[in-house]
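Here is the structure we will look at, set down as structure tokens.
In this view, the complex is presented without one of its protein chains, the others remaining in place.
Read from first to last, the chains carry the letters A, B and C; within each, the first residue is number 1.
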Amino acid sequence: MSSKVASMRDAIADLVRDGDTVAIEGFTHLISFAAGHEIIRQRKRDLTLARLTPDVVYDQMVAAGVARKLIFSWLGNPGVGGLGAIRRVTEGPLPALELEEYSHFGMVARYTAGAANLPFFPIRSYFETDLPSANPLIRPVESPYGDGVVYAVPPLKPDVTVVHAQRASAVGDTQVWGLLGCQKEAAFAADRVIVVVEELVADEVVRADPNRTIIPGLIVDAVVVEPWGAHPSYVQGAYDRDNRFYLDWDPISRSAEATEAWLREWVRELDDRAAYVEKLGPERVSSLRPGRAPSGVVDYGVYR
Amino acid sequence: MSSKVASMRDAIADLVRDGDTVAIEGFTHLISFAAGHEIIRQRKRDLTLARLTPDVVYDQMVAAGVARKLIFSWLGNPGVGGLGAIRRVTEGPLPALELEEYSHFGMVARYTAGAANLPFFPIRSYFETDLPSANPLIRPVESPYGDGVVYAVPPLKPDVTVVHAQRASAVGDTQVWGLLGCQKEAAFAADRVIVVVEELVADEVVRADPNRTIIPGLIVDAVVVEPWGAHPSYVQGAYDRDNRFYLDWDPISRSAEATEAWLREWVRELDDRAAYVEKLGPERVSSLRPGRAPSGVVDYGVYR
Amino acid sequence: MTAAFSESEMMIVAAARELAGQRVCFVGVGLPNIAVNLAKRTVSPEMELVYEAGVFGARPARLPLSIGDPTIVTGATAVTSMFELFAFYLQGGLIDVGFLGAAQIDRFGNINTTVIGEYATPRTRLPGSGGACEIAINARQVFVIMRQSARSFVERIDFRTSPGNLGGAENAARIRREQGWLGRGPSVVVTDLGIWHFDEAGEMRLDSLHPGATVERVRETIGWEPKMAPDPATTPAPTDEELRLIRVELDPEGTYTA
Partner (left out) sequence: MTAAFSESEMMIVAAARELAGQRVCFVGVGLPNIAVNLAKRTVSPEMELVYEAGVFGARPARLPLSIGDPTIVTGATAVTSMFELFAFYLQGGLIDVGFLGAAQIDRFGNINTTVIGEYATPRTRLPGSGGACEIAINARQVFVIMRQSARSFVERIDFRTSPGNLGGAENAARIRREQGWLGRGPSVVVTDLGIWHFDEAGEMRLDSLHPGATVERVRETIGWEPKMAPDPATTPAPTDEELRLIRVELDPEGTYTA
């Protein structure tokens, strides 16, 4: 296979189209803010944004006007509070952003059904809650074994899934450690996949530890090498979550003007992630470096 | 938590009861022949044996008279041929062993439903085949989204699942690399779990690489330390599959007498796995050692 | 002599103490996170912490702000996909206590974390379920930690995100049995004023008042006529060690206790 390495600009330009359903996944860990910012810079429109936890990245994207709809299960700034931009367009008499809402397991099950080409996925959630009446896509299904009813969620097949990872080969074989979230399921469910990595590695590095591979190059369309592309989210072993950023976002996002100013300064007026990291500054960057905690080595054995 | 380390004799005596459904899982890799042999030695009765690929271990157990039923998806000696003992009790006008038959994905889905406490699991298999008429537990279920029908399989919840692994801590936190099969699903689905390991390791070894853990001690009842307990199956990085054994088994299993003689010599007259390994001999053992193929190290980072 | 302490600190300490003897706890975002981490350092050092992010047996070296922090991964027993965490650990019945926060709760422990006002045109858009709906249905028991106010302890919640004792204990027991739920529902609600358990009717009952809290304040901060134990206990004040853990180790910047 030939190399799929591309710039973020080209990857987003080629693979994300107006009106697409886009999933930038990653549960706290490995959230591709870099992809979100490039989508903002390229002024994509009418996107349906899927994510368990829309988080600050979707707050920024909604503020920038790229989205018409969210598909999600938890809408907030974890441990801090609300997401100001999203609240402004979802509260009050005339909400301007469509919401399609599940629980975490419901979202994970949707991606799983999408990845597995199943027409639905059954889960034991939602009984005696108001969620099925808020979202008519949550439907009861009867067990064929006469032991009652469970709820089903429909498959979710994003047009594009973006996954940030510790490392990948040039053809897109991708490895992750630490929290796995549902990136694997979201990638297999998608029509197109963009992988963003801290480090491009030789094929042999991947093949030395095949159990760590979560996504094969087979389903990957572009590999973007973008160190610090997940900041203020984090990359296990590479950098810490920038909690200060999440706390600072709260007052910014409460004001439409402050949010727009932030987007101008940190997204629109910067060319790319490298410029963002430079602007962040070496002190902030180095303060986020963790100490070392090596995994140890296992032996796969040579069998000839 | 206190140590769960036990001898194989005690683990089988305490945890496997006559009439139980027992799953000794492992797809080619990590099959606990040691547990199967101890079950034979203890003359357990009326077991329902579940396994995707009954393999030589269940041929031996059926020959020894411990089983009344098989739940399976592929019945053979991989790459070699049939399983003589099982064929003797399943062919002809009066089969003496009950069979409940699925496909591989059906079996995996059954364990998954069992582990996830789901009343059924939907898959796209079985259409236009004779399997649903051969097994009335394979049933159609209609998608609640109006897009047709898929087949369902029911949950499988073994009374006991036995998993062989490279290593575990004394409380049963278990790590595997190489083929994963469906051991995780079979273990989570089970009421009781026996883990058999090549090596007992300190808690810190497990915690240094939490992504490799497939089974938490939480669901483990006994940890048996039994190096070479998977022979003639194999353990990635530790020893090779003993293909010669699988080839040699074919003529043995074709004869009831030869099979009984083998069981006497290699199972009933031996006290335990250590005696089996000694009888196997150092030459056979060392011929199965692979060369080294180290995985490399990843960094989890220290976050204080 | 015990140091002065805030109502938030008392609430966190009381919640942590309720976890004594529990084995496997599913840790929710926000206040549950600090309460569970305090319990792990005091009454329940052996308790296994489960995070919906996909971690079993976490040993956080610091208090994570989010429940997906890298400190819950390093040194944990197992990291799993979220599918596996929700399917095998939670829905599979391995969680003893699910620990939740809430925006609104009713007398039967039914919880709203979705919207204030109408669903389609909310006055306040809250986070939604996250894993709460699953925790409420599948964990063996549910603990809740939240501040009391007339807006949060309400006669009727605006949206039922996570079921509690539904319309009462009898109703809840029947539905849980019929639908094969593994959980027994809510068992304790710890607030800034006191500790509530659930009585035989499935209703919240005030069993303990925190030091300084009064029955009058409890009544003012609740939207129904509350049941109270005949002679509510007084929650023992936080110990110096509990306060030190909160102030020095867990929340030095006062994020949870402000």
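In this section, contacts are C-beta pairs under 8 Å (C-beta built on N, C-alpha and C of every residue); 3 or more make two chains touch, one makes a residue touch a chain.
Everything numeric in this text was worked out from a predicted model, so none of it was measured.
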What shown chains does the left-out chain touch? A, B
Consider the whole complex, including the chain that is not shown, and state which of B:T48, B:S73 or B:N117 touches that chain. B:S73
Selected residue (touches chain absent from view) among A:A13, A:L97, A:A116 or A:L200: A:A116
So which of B:A13, B:L180 or B:V302 would be touching the chain we can't see? B:L180
Looking beyond the chains shown, say which of A:F72, A:Y276 or A:Y300 touches the absent one. A:Y300
Using the touch rule from the top, list residues of chain B that touch the missing partner. 27-29, 52-53, 72-76, 78-80, 82, 86-87, 90-95, 101-105, 108-109, 112, 123-131, 134, 147-149, 177-182, 184-185, 234, 236, 240-241, 243, 246-247, 290, 293
Note that chain A touches the chain not displayed via residues 1, 112, 115-119, 173, 184-185, 188, 206-208, 210-211, 213-214, 216-219, 300-304
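In the analysis below, only the chains that are shown with their structure count from here on.
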Calculate how many whole Å lie between the centre of chain A and the centre of chain C, each centre taken as the average of the chain's C-alpha atoms. 28
Averaging only over C-alpha atoms, locate the centres of chain A and chain B and give their separation in whole Å. 37
Using the touch rule from the top of the page, what residues of chain A touch 2 or more other chains? 123-124, 147-148, 177-178, 180, 236, 240, 290, 293
Two or more partner chains touched - positions in chain C: 55, 69-70, 73-75, 79, 87, 91, 138, 180
